[in-house]
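First the structure, which I've put down as structure tokens, then a few questions once you've had a look.
A protein chain is absent from this complex, but the other protein chains hold their places.
Letters A, B, C and D mark the chains in the order given here, with residues in each chain numbered from 1 onward.
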Amino acid sequence: MDFLNAIVALSNFVLIPAIAYGSQLALGALGVTLIYGILRFSNFAHGDTMAFGSMVTVLVTWWFQSMGISFGPLPTALLALPFGILGCMALVLITDRAVYRFYREQKAKPVILVIVSMGVMFILNGVVRFIIGPDDQRFADGERFIISARDFKEMTGLSEGLAIKTTQGITVVVAVVAVVLLFWFLNRTRTGKSMRAYSDNEDLALLSGINPERVVMYTWLIVAALATVAGTLYGLDKSFKPFVYFQLLLPIFAAAIVGGLGSPLGAIAGGFVIAFSEVTITYAWKKVLVYLLPDALEPSGLVQLLSTDYKFAVSFVILLIVLLFRPTGLFRGKSV
Amino acid sequence: MIAVENLHKHFGGFHAVDGASLEIAEGSITGLIGPNGAGKTTLFNVIAGVLPPTSGRVTMAGEDITGLPPHQLFHKGLLRTFQIAHEFGSMSCRENLMMVPAAQSGETLWNTWFGRKRIAEEERALRAKADEVLEFLTIEHLADQQAGQISGGQKKLLELGRTMMVDAKIVFLDEVGAGVNRTLLNTIGDAIIRLNKERGYTFVVIEHDMDFIGRLCDPVICMAEGKVLAKGSLDEIKANEHVIEAYLGTGLKNKDKIDA
Amino acid sequence: ADDIKMGVAAAFTGPLESLAPPIARGAELAIEEANASGLLLGGITVSPVRADTTCIDSAAATAAVERLVTGDKVVGVMGPMCSGATTAVLQNVAVPNGIVMISPSATSPALTDIEDNGLFFRTAPSDARQGAVMAQIILDHGIKSVAVTYTNNDYGKGLSSAFETSYKAAGGTVTLTSAHEDGKADYSAEVGALASAGGDALVVVGYVDQGGSGMVQSALDSGAFDTFVFPDGMVGSALVERFGSDIDGSFGQNPAAAGEGRGLFNDMATKAGFDGTSAFAGEAYDGAALMLLAMQAAGSSDPSVYKTKIMDVANAPGEMILPGEIGKALQILADGGEVDYVGAAAVEFIEPGESAGTYREITIEGGEIKVVGYR
Amino acid sequence: MSGGYENRSNKDATITNTVGKGEFDPHPGTGHPMDTAEAFLVGDSMTGGYGKGPDILHDCTLSVNPGEIAVIVGPNGAGKSTAMKAVFGMLDLRQGSVRLDGEDITNLSPQDRVVRGMGFVPQNNNIFTSLTVEENLEMGAFIRRDDFRETLAQIYDLFPILKDKRRQAAGELSGGQRQQVAVGRALMTQPKVLMLDEPTAGVSPIVMDELFDRIIEVSRTGIPILMVEQNARQALEIADRGYVLVQGANAYTGTGKQLLADPDVRKSFLGG
Partner (left out) sequence: MSTTLKNTLLFALVGALILLTGVMQSWNSALLILNMGLISAIMAIGVNLQWGFAGLFNVGVMGFVALGGLAVVLVSEPPVTEAWAAGGMRIVLGLLLGAATVVAAVLVNTRMPAGRLRVAVMIAVLIGGFFLYRGVFDPGVDAVEQVNAAASGFLGGLGLPVLLAWPAGGLLAAGAAWLIGKTALGLRSDYLAIATLGIAEIIIAVMKNEDWLARGVKNVVGLPRPLPFEIDLQNDPGFVERAVSLGIDPVTASTLYVKLGYSVLFLVVLLVLLWMAQMALKSPWGRMMRAIRDNEVAAEAMGKDVTRRHLHVFVLGSAICGIAGAMMTTLDGQLTPGSYQPLRFTFLVWVMVIVGGSGNNLGAVLGGFLIWLLWVQVEPIGLFLMQVMTSGLAEDSALRAHMLDSAAHMRLFTMGLILLLVLRFSPRGLIPEK
């Protein structure tokens, strides 16, 4: 019993949150890694692209909700998601035309594109806030939990609860599906291979008859879809707030890089590395140990390695250590 | 001069250099030939410190130099060129050459602020030297051109030019001839012979052009599949069945086209 | 009529960007009211000028307020919001230029003793006092052991340590004090550690539209805590909008006095089209109002003259002034009378120019904030 | 590897003409030696340079007919590669035109030329380093809709080493192996006309022979081949047309045999 309690406590406070958060980061990192892998720059506007896509989803969700449309136990937002994706696709295509294409034709260095993407980020930042404002927005509905802590306790009679949120479930599933699809697409399909070829050597791709503008367009479309899905799922799980999407950028980049830039599998692995190092290292093991150890050995302190003040610091230390051993990330990423 | 003992270099499960042992005699111009993928460049890279060996030992004049970083080997007088040109693309061709000499006083920050006179003098001499090399390579008109924007063969020349900027003990040339015009290559061959004769440089030359090898090199070492296949004078090598089978071949099958 | 300008400095962009608009609107509401009365200094009008102090970039804040003061020539500044920016602006702009500055929300105890040349006031009380009040309220609920999480800035740190000191002194136990950063993506680590430490309630010293809510959300979702204690930064309509009856039984306090001040202000705000319950909106109204009344009392809009009058109009003796009564107050002052400004946040200034701090105690019942009493 | 973030191989801003814009109206043939006007592929009186830089090509004309091999030789920096790029539309021509099968293609973008059946192996950066050998070859067949497995098998026959290394990233190959991949990629296109810039640089004698053999075979199937070679003597032996370029202009033109026999040409350009 005590053993079960210990496991449940650990799952509830460490494993499940870390897996869900890891998947959220991974979904974001997939978009970043794809842009990096194919268009060869670190896209600072990704966080705000996520915010934009989710914003459209939120607006459509509200509209659906006001019309009384719902999706049973699942959040209505899932129904609105396709609209969000379309909106986001339109946005990225317009940005590409208006902004990035010019630098592509100039063959500008990647760092220029990075700074340009910061310009785009600033603009999106303003646009999103202009449309929906800077505040927290709630749009989640449907069944909040697959199983809530209270239900779990009642069901099992354990003294520890285990909560799994619907959104956590969806996120994990979507992240896995997305990475499998993306991996298959890039490595097995003609279009996918042509995208990799383009990223490798633009001029030679041209000589093979690959149309660069098309490759770029596909890339943006996929990225828009990924960004919107990631943003919406994150918003459902926590809440939609434009500022947070900017803040998400940092862990997302960290995930993409530690996994190996350009590698979809790396993005997933990276997401989990970051999430787990944030959640586990600063965990106070007291609760778990109380169940596991005989009374006499019960810890008096919290058995916490480091205070949570340092959780970011710790996750970056882990990132550094990983990079010192694998200088281009877990999955041998690109380095332009 | 250089002795390689039972050298191995593995990439994953692939043995690019697989127990090669060879010696380069001081003052020689040694030719290194072998089929594509024989491990010649990899051997160079290991000797020059670009790649760490999986096992084995490299000595230079009796001193163990295995795994020393390239910049230290440079200071010991070991120079090399790259098969795939490694120019400094955003710098002018002249700068590509002027950067080479070691111990330039202008490379110390302190001197850039407080020793500017000395730097100016050094620079003048360096510049003259670089221009001389460029002229020899027939690319003096490219002195101020960005090295990223010259032709493929010109890049190879520049690659060679860098080794001519300083006094060396041993120079490894990795297919300097590929992509270089044959008439010019002959001139380069003459220069190599002269440097060898007059200054006593040792050369190791990878090349697929047998005429060029023939003019310069003795002995010739033939590698295949990471091992030394044969060593001797070019005529001996040319007569070696294994070498013919693996490397030289027996000429065009479509002879008729030529004869027609 | 002679036009004068008043600066409204708030963090319109940055981590507290969602708190800023109601704060600015609060201040502007007071100004509009004074203008509408036509009584200020014989009928001059005041126009508000906004400036973005970003909360986190003190250099940008300094530059923005510098522009207000030396460029727009404002006669006083309502703001900035965050203690950090406030300190920078005070030292680098307000004091050198002799400009009166009233912050609605900078609550760091360090501001109490800052060298200000009599120019700085705040309508929010110092966190030192709130800590003591909160400790008492928690103990009165019979809760002897709590975990604390605070937003990692001077406000969070100051308030939580003030609280911890009082609470421990009064016999309570704090199982773990853990900081959280605002605007981050995930708070499971913090909640995990706090849950492990245990405690009968979680004290959330944070902002309602920031990490504070994130912490509550995460704690609720994982079932780590179900009773929360909310200080001022958390008490706002956004709290119950977001969590509804999930947090029933939780309680807290925020600065406000007995009387209808807060309610009146909320109604006015609703009419003006913004959320008056948003944190520090009322304080901002009060800040602007005080400045205007002080000018009237001094008969001058020169900061070096009216700065001395702010304490007078804020405190007794005089007629009590509630939100919406700025016109009346101006009239009284014009007639040579005295006022005791109460306003939305029950302003009562103590030396050296900050709110004494009356707090109302609230609980959450049936998904709504209920006022239980005042201390 | 090189230069960190800045340096993306192959990012030479001046050489790609993605949209295929030409600055001047093409003008018809100017009657250079040999029957250029009617040839299958003609780069006619081309003048142009990189970006806004000086002219590299001066009224340079190249042509090749079905079944023929045309070889371009010349000193380093003569403009051979530039001429090839110009024919392939990777350079804005300031004057002159390019015609394929009688049709003016001066204003076509390179990828459109690929669709028209032109295949090109550039001198540098001619493989996708991060793709596997097999993927490199597949990319050669990108525009093909039919089953290209047979061609793939042929390529592996021709260059057996590539078959062993099919799953390896092409960037990890030896210099000569890379060159084989590059040529293989172009052959995969099954082009109507094949352009090779120094295909034999760095390949071993045995492979070079194979390669020349293969080139002869290809040309026998009626496909015109235009190539630049520094292994000029071997190349000219099999050439139907030979061009000597010097400083961006045609210096000598003739059949391969004629050029080989010309003592001036031999001495100055073929290494005696």
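Here is the rule we go by: contacts are C-beta pairs under 8 Å (C-beta built on N, C-alpha and C of every residue); 3 or more make two chains touch, one makes a residue touch a chain.
Keep in mind that what you see is a predicted model, and the values were worked out from it rather than measured.
Among the residues C:Thr13, C:Asn35 or C:Ser166, only C:Thr13 touches the chain that is left out of the figure.
The chain omitted from view is touched by exactly one of C:Glu33, C:Asp154, C:Glu348 or C:Glu361, namely C:Asp154. Here one chain is not drawn; of B:Val50, B:Ala143, B:Ala191 or B:Met210, the residue touching it is B:Val50. When the missing chain is restored to the complex, the residue among A:Arg129, A:Lys165, A:Arg196 or A:Lys241 that touches it is A:Arg129.
Contact with the chain that does not appear here is found for just one residue of C:Leu19, C:Ala88 or C:Ala329, C:Ala88. On the side of subunit B, the interface with the absent chain consists of residues 48, 50, 69-71, 74-75, 79-80, 82, 86-91, 95-96, 98-100, 102, 104-109, 111-113, 116, 119, 122-123, 162, using the contact rule stated above. Mapped onto subunit C, contacts with the missing chain fall at residues 12-13, 17, 20-21, 50-52, 56-60, 62-64, 66-67, 69-72, 83-85, 87-88, 91-92, 95-98, 108-110, 113-115, 117, 128, 152-154, 156-158, 161-162, 179, 273.
Seen across the whole complex, the unshown chain contacts subunit A at 36, 42, 44, 99, 102-103, 106, 108, 111-112, 114-116, 118-127, 129-130, 133-134, 246, 250, 253-254, 257-258, 261, 307, 309-310, 312-313, 316-317, 319-320, 323-324, 327-329, 333, 335-336.
In the analysis below, only the chains that are shown with their structure count from here on.
Between subunit B and subunit C, the least number of touch steps comes to 3. By number of C-beta pairs in contact, B-D leads when A-D and B-D are compared.
Distance from each chain's C-alpha mean to the overall C-alpha mean is smallest for A. Between subunit A and subunit D, the centres computed from C-alpha atoms are 45 Å apart. Listed for subunit C are no residues, as none touches two or more other chains.
Chain contact topology: the protein chains form an open path, each linked only to its neighbours in the line. In this structure, the chains touch in the following pairs: A-C, A-D, B-D. Within the complex formed with subunit D, the subunit A residues making contact are 40, 105-107, 109-111, 190, 193-194, 196-197, 199-212, 334-336. Contacts from subunit A toward subunit C in the complex involve residues 9, 12-14, 17-18, 21, 24-25, 129, 133-136, 138, 148-150, 161, 163, 165, 234, 238-239, 241, 243-244, 247-248, 251, 275, 278-279, 282-288, 302, 304, 307-309, 311-312. Within the complex formed with subunit B, the subunit D residues making contact are 2-3, 7, 12, 14, 50, 74-77, 80-82, 123-124, 161, 172-177, 179-180, 198, 201-210, 212-213, 216-217, 230-233, 237-238, 267-272.
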